Structure formats: C-alpha cells, structure tokens
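A quick write-up on the structure given underneath.
Here the complex is missing one protein chain, while the rest keep their positions.
For subunit A:
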Amino acid sequence: MTPIELFTSRYSYIVFVALVGIGLYGVINSSNLVKKVIGLNIFQVGIFLFFIASGYVNGAAPPLIEKGAETAYASPLPHVLILTAIVVGVSLTAVALALIIRVYNAYGSLDEDVIREVQLND
C-alpha cells in the first residue's frame, strides 16, 4: 500500500493516532488543570474514533434490518460500546471539573506551578 492509498483509505486511523497523541501531549505538557482535562477528553475521543471506525464496512448500510433486504450492515456493537464509554467520559469530566472548582477556591489558581508555590508557602 502506497502512502497515498493509506491516506485516502485509512485516514480515520491516522486521525485516531493524531488525536491520541495530541491529547496525551496536552495532559502531560500543560500545567493548567482545566487544559489537562481538555487534553484527556481529546485523548479519549481518539480512542472512541478507533472503535467506531472499526465497525465501518465499506459500502454497507446502517444497521437497521428491513424485511427481505439482504445487504451488508455496519457492525453496531462497537458503536454501542462507545455510547457507554462516552457516558463514562462525561461523568469523569464532571467529577474532574467539580474537584478543580474546589482546588481553585482554595488556591486561587488553576496553574499547577502556582498551586505548588502556594502549598510551599503555607
């Protein structure tokens, strides 16, 4: 497979790798707690994309079974799994933001380095 074919036919996997990389970089590199949570969300979305792309069948119909019709269907299972994973991701973000509000109220900053200084001064 030439690189061009790779880009035209497997682009969703390239996007998946890019999103996972960008997300992880955001979590590790940013010292702002909210930006870390945003990075985490991008990271998770990358993984969701991988699952959803894996259920796609070239030229297939959406998985709505009609009487008598015998066409190929996209696999619904990965989509359902990711529906669950999205719910998990939303609850995690909610908990993270709730905790960050408490951190902000106590230290007056969202920046990890500033918070560390405040902790040392106490």
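Operating definition for what follows: a residue touches a chain if its C-beta (ideal position, glycine included) is under 8 Å from a C-beta of that chain, and two chains touch if they have at least 3 such contacts; residues count from 1.
Everything below uses one rule, namely that contacts and distances are computed from a predicted model.
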| item | value |
| --- | --- |
| Omitted chain, identified by the protein name its UniProt record gives, among "A-type ATP synthase subunit D", "DNA mismatch repair proteins mutS family domain-containing protein", "Mrp-type sodium/proton antiporter system subunit D3" or "Ribonuclease P protein component 4" | "Mrp-type sodium/proton antiporter system subunit D3" |
| For subunit A, the residues touching the chain missing from this view | 20, 24, 27, 33, 36-37, 40, 43-44, 47, 50-51, 54, 78, 81, 84-85, 88, 91-92, 95-96, 99-100, 102-103, 105-107, 115, 119 |
